[in-house]
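As you look at this complex, bear in mind that one protein chain is not there, while each of the others sits in place.
Residue numbering begins at 1 within each chain, and the chains themselves are lettered A, B and C in the order written.
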Amino acid sequence: MKRRPLLKSTLAASALLLSGLFPFTVQAAETIKVGILHSLSGTMAISETSLKDMALMTIDEINAKGGVLGKQLEPVVVDPASNWPLFAERARQLLTQDKVDVTFGCWTSVSRKSVLPVYEELNGLLFYPVQYEGEELSPNVFYTGAAPNQQAIPAVEYLMSEDGGAAKRYFLLGTDYVYPRTTNKILRAFLHSKGVADKDIEEVYTPFGHSDYQTIVANIKKFSAGGKTAVISTVNGDSNVPFYKELANQGLEATDVPVVAFSVGEEELRGIDTKPLVGHLAAWNYFQSVENPVNSAFVAKWKAYAKAKSLPGADKAVTNDPMEATYVGINMWAQAVEKAGSTEVDKVRDALAGQTFAAPSGYTLTMDKTNHHLHKPVMIGEIQDDGQFSVVWETSSPIRAQPWSPYIEGNDKKPDYAVKSN
Amino acid sequence: MRATPLPEFMLEPAFDPAGSSRDAIGASAVAAQGLNIRHGTILTLEEINVSFDGFKALTDLCLYIGVGELRCIIGPNGAGKTTMMDVITGKTRPDSGVAYFGETLDLTRMSEVEIAQAGIGRKFQKPTVFEALSVFENLELAQKTSKTVWASLRAKLSGEQKDRIDEVLQTIKLDASRQRPAGLLSHGQKQFLEIGMLLVQDPQLLLLDEPVAGMTDAETEFTAELFKSLARKHSLMVVEHDMGFVGSIADHVTVLHQGSVLAEGSLAQVQANERVIEVYLGR
Amino acid sequence: MSLPISITVAQKAGPKLTATALGVVLTVLVALPLLHLLPADSAMYVSAYTLTLIGKILCYCIVALALDLVWGYAGLLSLGHGLFFALGGYAMGMYLIRQSAGDGLPAFMSFLAWTELPWYWYGTSSFLWAMCLVVLAPGLLALVFGFFAFRSRIKGVYFSIMTQALTFAGMLLFFRNETGFGGNNGFTGFTRILGFDITAAGTRAVLFLATVALLVGSLYLGFKLARSKFGRVLTALRDAENRLMFCGYDPRGYKLFIWVLSAVLCGLAGALYVPQVGIINPSEMSPTNSIEAAVWVALGGRGSLIGPLLGAGLVNGMKSWFTVAFPEYWLFALGFLFIVVTLFLPKGVIGLLRRKSS
Partner (left out) sequence: MPTAVCRFFLFLILLLPLASHAGDAADFAAASPAKQAKLLESWAAAPDAARLPLLEALQQGRVAADSDKTPFIENAGRYQAVEGAAEPVGSPRKLRLNNRLRGLIASAMASHQLLADDPAVRLAAARHLQKSAKPAQLGLLDARVASEENQQVRDALSLALANLQLVDSNPAVRLAAVRLLGETGDPLARTRLETLLDPAVENDAGVRTAAETSLAQVKRKLLIGELLGQAFSGLSLGSILLLAALGLAITFGLLGVINMAHGEMLMLGAYSTYMVQIAFQKLAPDYLALYPLAALPVAFFVTAGVGMALERTVIRHLYGRPLETLLATWGISLILIQLVRVLFGAQNVEVANPYWLSGGIQVLPNLVLPYNRIVIIGFALFVVVLTWLLLNKTRLGLNVRAVTQNRNMAACCGVPTGRVDMLAFGLGSGIAGLGGVALSQIGNVGPDLGQSYIIDSFLVVVLGGVGQLAGSVLAAFGLGIANKILEPQIGAVLGKILILALIILFIQKRPQGLFALKGRVID
């Protein structure tokens, strides 16, 4: 009886090691596999879960129409659990074990940066649906969210206009990570170019998950005594509730100091009582409240889907910009596969250039011929008391993305087409 | 838990039963340690005051222990006996007062470890041994040797050291249990093990807090013999409630009361002292 | 009380069987990277996915082992070992990012408009110096923190919470873009290591073998320590620190030694982790990661060296499997596992294996 413990532990250890060799996948005949790489647990689940559901809905819709190339799409959903190394691991698994033809996923920049080398190494295809800081252009990624010039700069232009309140001073408030930092850097350069002096720009960052905005709101008030002020908020999703609550309770109203947010959409407003926030702004490329037939159908479909799948909070289901970007991305990919007649990445990539799609935003969006970004319209929405936005300003036509912002030094030398990062 | 076989390096040559179990300490000599005891006093406590949040645990306590003396400390509960030991071993810093080990070592300025290394050994009121280690390992750790990290990383027991441990194991009658984890010993056995650990540590001054609590009569008697044999070569300070035990070992008794010395002398003397009777009988 | 189980296991199993069992595991671990070198269509081919997954788990195993040395033996529960792991990882990451950036600045710095490297980046393009940093950064931090903590005898829960505060502060610091470590994005997009392509099969195999070697080395070291007098002093320290002091041992030195050693092991594990998973980011320092490491150790059975390895392997293996198989429900499974193990397996998995065998 003396000999068993180590033997057993050895067996257990090797069984464990082997478990990694056999991922659990069911092979179905003649389907096209589509990877969905969104966090369903951990801190990012709050934002990404609805993107997973939207992707599934879109795939259902395409399948109902007969699929792509006569084959059904088979979604492979995995949970990278808001853990960045796990994102890379899951991506490698999707590409090499499940052999998916395309992946829709990621929300944070860091998760995209984490999987990027994997997609480039294995020549995979990733659709990234969220607005981001730019400074990247990979041949293996298609960016269906906004680049800074498709969101931040038009928003500031609006704030400078008479209708936007003709702000003279700008309080740039963000969570301390790359997207706010880069965006604010671009904005500062842009503001300089418009003649705003440094003393009229204040840049403040808070840690992740910051929940006490007393001091910051007091500072905004102080700052705003020096002239018409607007706050440009790149505060990360979760911290917005305490920020807006503090703003309302300290009596800062949108008429005095409007806040324009780049990370607050319909989904985030679900967790906030919006009555005190009426008049604050957000800049996106799509709002649920946009009125056009495509959008009405899109919203209705989503609500029905949420109800049918009894998703949590289905009775209050809303659509938002990244969801629209996911929807557009999957549809464009399907069109491109049809055009290429193959799911091969290189062929699909070529077919995607110049692909168009009538999007819920009411515009026909075009995938740029070279730079892997969509041409998107920009809309400024005002928060309403029902948690929706009403569009107060929009561009007359879609804008071409500038992933390499001209306001960052050295970017003028970067090519405006996709190159592998190594 | 079962007794576990001993790793090879711990296996010992047979112990020679002819060795003197009485003289367990062996040939250590107090004077050889470099401790200055010119005036024949190994421990000096003068005007010691300790208070905890306003409660005065020790008040102007004065106490002297001579070299080779066996001193018993008695006193009712809360008299300050354990606090005094804490002061001597550096666990509690006195608010004021003088505490010297020998003539030169100021105990109030030394850390617990320095005090232990200087040669004061202590047995706790509640027997404290290293429960996860075997009896043998307990003694091995306590043994007098270099105790730095580096030394312990490369430590190997010499034959001489093993002999010492075996000798002490015999003395404290735990030879048969040498491989048992100390946590499985009975209360009395733990008491003996702790005494054994003091023996291998070979201190010049031993502080023993209620050493015979939980022992049978025979064990108590044996302990008394052991302590008497230790005196002269070592100095002992024994705190005990068992008057019979005190009577059987002590030549000199100190009575503590409310943090200071109430009486000192032979057991008969202090037992006849009016104030002592008052304190003990509450008259 | 728990006897250092490793000793008992080794004693009971006998050196021969221990060697056989270790030999089997080792053979498998050495074979895996070699099989990875086969052509991809070969039947025995081990994919890069499998290799990096197991490599990652092995790195976690080293962390678990390091944590077991301080927790299982010295009784110091650290809830901040993720910090040391991440520091080692960052030191390696600095080298890797310099490799891929070539002569220029790393990309994240150039778009913050920095024109030169901060002083602490000096020399990181040298592999040797980076390796020194891998040891020095976690080692020195552990030394300084440990020196003060052990000097003022912080122990038990106080110690745990302080280490947690330490790693939390580290995380916040590294999240700051101005700290100069890429902020939230950390370092990614590594291309070369020592001039070799980091995605090449050969490089992967070597990295994997290095991890195996480090694991075996730390295990050997752990066994040596556990069986030395030093190991026994640690156990004594864990159970009765005061008694040990009255025996004349200064616990500070002992604690400091094992604490720094453990931190350095974690740093080394982090350094091997980064090139294999391809990213290092401040979330490695998040307190939850460190708590998870404690959970691996407790699950496997602390104070047993082998147990924590099993724990780390088991939890991470399950996590990898569950997040694919039941993405929505894996947290339930993991949570129940923790509860069941604590309630019914107080000595961890290794305790169960031992009980079955007796």
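Everything below uses one rule, namely that a residue touches a chain if its C-beta (ideal position, glycine included) is under 8 Å from a C-beta of that chain, and two chains touch if they have at least 3 such contacts.
As the structure is a prediction and not an experimental result, all values here were calculated from the model.
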Residue of C:142, C:233, C:279 or C:295 touching the missing chain in the full complex = C:295
Cross-chain touch to the chain not pictured, restricted to C:108, C:168 or C:321, is C:168
Which listed residue (A:85, A:154 or A:276) would be found touching the missing chain in the intact complex?
-> A:276
Touching the absent chain in the whole complex: find that residue among A:56, A:311 or A:353.
-> A:311
Residues of chain C (touch criterion as defined above) contacting the omitted chain = 77, 145, 148-149, 151-155, 157-158, 160-162, 164-166, 168-169, 172-173, 175-176, 240-242, 287-288, 291, 294-295, 298-299, 328-329, 331-332, 334-339, 341-343, 346
Hey, which chain A residues sit against the chain that's not shown?
-> 40-41, 43, 45-46, 49-50, 162-166, 176, 204-207, 209-212, 214-216, 218-219, 221-222, 225-227, 238, 241-242, 245-246, 248-251, 254-256, 258, 267-268, 270-273, 275-276, 279, 311-313, 382, 387, 390, 392
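To be clear about the criterion, only the chains that are shown with their structure count from here on.
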List every chain that touches both chain A and chain B.
-> C
Contact-richer chain pair (by C-beta pairs counted) among A-C and B-C = A-C
Going by C-alpha centroids, which chain is farthest from chain C? Tell me that one.
-> B
Any idea how many Å lie between the Cα centroids of chain A and chain B?
-> 72
What whole-number Å value describes the gap between the mean CA coordinates of chain A and chain C?
-> 33
Counting only residues that touch at least 2 other chains, which ones in chain C make the list?
-> 12, 358
Hey, what residues on chain A touch two or more of the other chains?
-> none
List of chain C residues in touch with chain A within their complex = 9, 12-14, 17-18, 20-22, 24-25, 28-29, 46-50, 52-54, 56-57, 100, 107-108, 110-113, 172, 175-177, 182-186, 188-191, 199, 273, 277-279, 281, 283, 306, 309-310, 313-314, 317, 319-321, 323-325, 327-328, 330-331, 349-350, 353-354, 356-358
In the complex formed with chain C, which residues of chain A make contact?
-> 1-10, 12-14, 16-17, 19-21, 23-24, 40-41, 77-81, 83-86, 88-90, 92-93, 96-97, 108-110, 113-114, 116-118, 121, 135, 176-178, 181-182, 185, 205, 207-208, 408-410, 421-422
Residue positions on chain B within touch of chain C in the complex are 1-2, 4-5, 7, 89, 91, 111-113, 116-117, 121-122, 124, 128-133, 137-138, 140-142, 144, 147-149, 152-155, 181, 183, 197, 201
